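This report concerns only the one structure given below.
Note that this complex is displayed minus one protein chain, with the remaining chains in position.
Lettered A, B and C in written order, each chain numbered from 1.
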Amino acid sequence: MTSLSTAVAGTAARADRATVLRWTRDNGVYVALVLIVVYNVLFTPRFITWDNLDVQLVLCTRIVVVALGMAMVIGTAGIDLSVGAVMALSGALLVQFSGVPGVGAIALALVIGGLVGVLNGFLVGVVGIQPIVATLAFLFAGRSLAQLLLAGKNPSIHDKVILGISSGHVLGVNGLIIAALVAVGLVAFTVRRTNFGRQLLAVGDNARASYLSGVPVRRTLIGVYVLSGVLAAWAGVMDTASITSANALSSGLNYELFAITAVVVGGTPLTGGRVRVVGTVAAAILMQLLRSTLIFHSATDAVSQMVTAVVIVGAVYIQRVRARA
Amino acid sequence: MSTTAPTGVPDGPATAGTGLAARPVEPVAATGSRVAAALQRNGVAAFAALALLVLVGSVLWPSFHTLDNVRNTVLGNSYIGIVAIGMTLVIITGGIDLSVGSVFALGGVVGVYVSNQAGPVAAVLATIVACGLIGLINGMLIGYARMAPFIVTLATLFGVRGLVYQLTGAGARTYSVPSDSFFAHLGTGVLLTIGYPVLIAIALYVVFHVVLERTPFGLTTLAIGGGEDAAVLMGLKVRRTKVSLYVVSAALAGVAGMLQAAQLVSASPIIATGYELQAIAAVVIGGTLLTGGAGSLIGTAAGVLLLGTINAFIRELQLDSTWNNVVSGAFLVTVVVVQRLLNYRRAD
Amino acid sequence: MAELTTAGALPVLEARGVSKSFPGVKALSDVSITVRAGEVHALVGENGAGKSTLIKILTGVYQCDSGELRHRGEPVTFADPRAAQAAGISTIYQELDLVPMQSAARNLYLGREPRTRLRLVDFARMRREANALLDDYQIRADVDVPLNTLGLGTQQMISVARAVALHANVVIMDEPTSSLESREVETLFGIIRRLRSEGVAIVYVSHRLDELYRICDTVSVLRDGRLVHTGPMAELPRVQLVATMLGRELQTALHRSAPGGGDRIVAGPPVLELRGLTRRNRLHDVSLEVHRGEVVGLGGLLGAGRSETGMAVLGAQELDSGAVLVEGKPIRTGSPGAAIEAGVALLPEDRKLEGILPNLSIRDNIAIAALPRMSRLGLVSDKRIDQLVEHFMARLHIRATGPGQKVSTLSGGNQQKVMLARWLCLSPRVLVLDEPTRGIDVGAKFEVRQTIDELAAEGLAVLLISSETEELVDESDRIVVLKDGAVVAVLDGDDISEHDLVQAIAAVPSPEEDPTRD
Partner (left out) sequence: SSSSAGSTSGGTAAAAANPTVASSGAASASGDGCTASALGYPKISLKGAKVGFSQSEPETAAFRIAETKSMVDEAAAQGATLIKTNANSEIAKQVTDIQGMINQGVQLLIVAPLNSDGLQPAFDAARAKKIPVVTVDRLVNSKACTDYLTFIGSDFVSQGKRAADAMIKQTGGTGKVAILLGSSGNGVTTDRTSGFVDEIKTAPGIQVVAQQTANFARTDGQTVMASLLQAHPDITAVYAENDEMGIGAETAIAAAGKTPGKDIKIVSVDGTHDAVQLLVDGKYNGVIESNPRFGPLAFKALADFENDTPVPAKIIISDNEYTPDNASANLSKSF
């Protein structure tokens, strides 16, 4: 009798634990975000202030924008390593063509970003090259193209429209945050409400089956890489606006890695078939808060990198798909 | 070769491609495919491009094919070559190891430090153990916790670099070895005019080629890449093999870093950033599929030499070095596209 | 030790009170079965009854939530499939468990490769032994080419050979015949008989009832994860077996009332017309017509080119020459989307590779093909999708926790129904069904076939590809027989009989040897 009741209790407890585990798995990034906020409330003076949170949000906007494009690419089981180089190229274009009105220069940068996406998408979707290799080529080449474009000069931006993106405010909200929110809205809408969004998930889950179900696989893939390229170029514009100049070498450096980190920590699996927009944004904020928490605590670069590694592993670990039950 | 992305693997390889998504699965004619497959596996495109480059270079410039030049190119690329061995094996399982560059730096620091403290033998052992441990962490998280290799090794890429900075006081302490020490000799010594690192790289290629092609461990490695779930159901030692491969990859990266530190008689904490991408490029150019399941070390060797030769080529061309990366990128695309087309031809 | 039972043999493998739950589903509750040496034990049940789950527990893929396993009387736990294999339990899983890019020889010997004195793999010996092994079991295949260049049936037979060659004391087969043609089935039965005579215990899962009666000694029936019956096969008549499985009587006979005519509208111009489809080494001048309300069967051996003909209808097959016309208008190749738009629907043969979107929900899987139709300006209407999905889940009796369940967690048969729903919701004019009843249970098979009848009656043109002669004969108004990519016979009207079909399919008379055992 007793053994039976304990067994029943055991099962119940196990079910509870399973539910909790499943919940943390699906919401791990929010748990981590809450943890870091709680830590800072307790241990970091001056951290939790409106002013600081505003600053931190502004700082992570560039990653957010790049990561959203990356999330869609990863949704198709692909990856886009070219985004950092596209940011640098976009900045270089902006600087080179800042003579034309800012809007024109921005449009040009976005178009070129999109063209890089066409190239990537073509290699992936039509030629059938692994995304990681197809986009690796532009990671190598793009930054050098930016360098050639700048021809050894780092001129500053003076265009009011471009500078307005970073210095302007709408209803007290910084222009960069608005620029990022526009991207978030756009991507969330695309993923949730459009055929294209549904189809990209299907392609990521099983490309062959999608093809046979009438999904325009090539068009979808090209579209996804184009969006990623345009968003990266948009992030390049934001970056340039914010530092008022372009640098072929440091602009967007390693952003592909940061973006992938944000996407994965945000709960989007690298195997495709799923895109978590809000999770990605939360993860980008998490990584930024982590970085600044470390700065608040005067951590050295060495310690920062090690802590970052542990946090990435931890956040992904709690969200991992468990092995066979 | 199935041209569709693997399906149904809940947490499988990060690199699951959607390549050729829209193409119907092409049945492969049985006859003739074996030759083509063998060529493909051994990176025929890379070999062809390599031969072409060497030929053109030799015709254009007298210095291009001098023994010294060849020796230098090979020596300079032997380190990345050793890294690429581990990368090939990991990629064959459908995984990836992004941490090799950082581990390379760690290998150099540990090697030089221990060599100064306890001699060369201890240095080699300590390097293998220290770097192997990083590989073990990667492997456990990937094999047992079933996390995606891409993200795990991305984290160790950051973490190990931080560790190296920590060990060197962010570069404030430089580690160097006396250039007449036995340890330095590991990197600078020559036998029959060939540098030790080259000989060691060749030996490692031979050993791991045999391991991959002729041992159950190697067959298991290929099987995991070809279908991890099937390999589990077949009762193969999937997890243990995966863990071992990440250990091997890290240990090889560490040994390569140690050898380079020996050659340069000093260890630098900022060395080898971006090596992971170079190694991946070499592996892919060598014909190994990023989706896993097929690949060869001979091809990888060709890929490494090809990338090295491109650098030599650009130097001879006197092109602004800015073009270096543009040309490398273009080359990468060309070679993989050619490979892809060879596959199509084969499919008919 | 263990006493002799009525069956006169030792229990080799036992499950006692095994239960297993997945999130939202109780897949098995308190199931006990005993498998004895030298018996062929049938495990039957509807799709989703828990057969595969039980097998995976017996072989260490899953661990049971409660209950215990006994092997040769001793309690055991298998941590992974490796452990079960080491104990002498070898398994052919429902989803093919081989490595497609490797050669047949390697697949046969993976994990137990012959070695040279240097402890290296002895490929020469491996090849020799592989050839000998396949010869021994009358399986014809080149052992050196990658497995994925061989037909599905051959792959399945290689999987059987691998399992059998392990010298196991228990061999478990989860739907081994689902992609075998009749001659291969005979070969398999030969192997099973041989194993039984050697005292090996065999667990056999199949939805083909004929097979069960031919080869099995004992039967255990699962329904909704519970064991509802165990006993000698021969003592359970067919009708009762079906009733036990379904938990209800299946009154209607599986035969269509009026094959090949009656109320069908076979007049007017063809809805689907294939003109001289040719593809090097694959298809040679394949032509056929399907009219409104007509079911045209496509018969032939594995690799005869049936699936490729089907793919051509969807525009998913590159052609050297020839054309596909739907209602007189040619279909553009390379764009299934356009074909679907023109009213074509195709249920592919390989569900896992070409059908399901495994990590997406039932809802998304059903709606994917219909998306362009159900949206305005590229925007999705979830309300319309939900209505549609609800309707088809009810109509096809899809057994799931809800429309949000991931398709990969459905049983094979229910996955097949989801696929069918995906196509039916398009209300197509031409429906190509490639092995529509593969792997689905008798009840579902009945439903699918009834659906085909209904659809044809509604005026749909159906092209039915099936390896089950009975199904082809019962369902078709006309049967086109393919061989090596060319049309070799067309059976019409009164010519349609199983005997004629088998004659037409195989130039050599099909193996009609005595189905009774021994």
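Going forward, a residue touches a chain if its C-beta (ideal position, glycine included) is under 8 Å from a C-beta of that chain, and two chains touch if they have at least 3 such contacts.
Computed from a predicted structure; not experimentally measured.
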For the chain that is not shown, enumerate the shown chains it touches in the whole assembly. A, B
Sort through B:155, B:265 or B:285 and give me the one touching the missing partner chain. B:265
Return the single residue from A:82, A:120, A:135 or A:242 that touches the missing chain. A:242
The one residue from B:116, B:215 or B:322 touching the chain left out of view is B:322
When the complex is taken as a whole, what residues of chain A touch the one chain not shown? 46-47, 49, 51-52, 55-56, 58-59, 147, 150, 152-154, 156, 166-167, 239, 242-245, 247-251, 253, 291-292, 295-296, 298, 300-302, 304
Against the chain that's been left off, what residues of chain B make contact? List them. 61, 63, 66, 68-69, 72-73, 76, 79-80, 164-165, 168, 170-172, 174, 176, 179, 188, 260, 263-274, 308, 311-312, 315-316, 318, 320-322, 324-325
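The rule is simple: only the chains that are shown with their structure count from here on.
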What topology does the chain contact graph adopt: line, ring, star, complete, or other? complete
State the pair with the higher C-beta contact count; candidates are A-B and A-C. A-B
Mind checking the centre-to-centre distance between chain B and chain C? Centres are C-alpha means, answer in whole Å. 42
Taking each chain's centre as its mean C-alpha position, how far apart are chain A and chain B in Å? 28
Centre distance in Å when chain A and chain C are each reduced to the mean of their C-alpha atoms: 42
Per-residue multi-chain contacts in chain B, two or more chains: 4, 7, 10, 22, 25
Identify all positions of chain C at which a residue touches two or more other chains, and write them in rising order. 61, 316, 353-354, 356, 358-359
State the interface residues of chain C toward chain B in the complex, per the touch definition above. 61, 80-82, 84-86, 91, 93, 95-102, 106, 110-111, 113, 115, 119-121, 123, 142, 144-146, 148-149, 162, 280-282, 311, 316-318, 334, 352-354, 356, 358-359, 408
Contact residues on chain C for chain A in the complex? 22-23, 61-63, 65-66, 314, 316, 335-337, 339-341, 346, 348, 353-360, 364, 367-369, 371-372, 375, 378-380, 422
Taking the complex as given, what residues does chain A use to touch chain C? 7, 11, 18, 22, 192-199, 201-202, 205-206, 208-216, 271, 273-274, 324-325
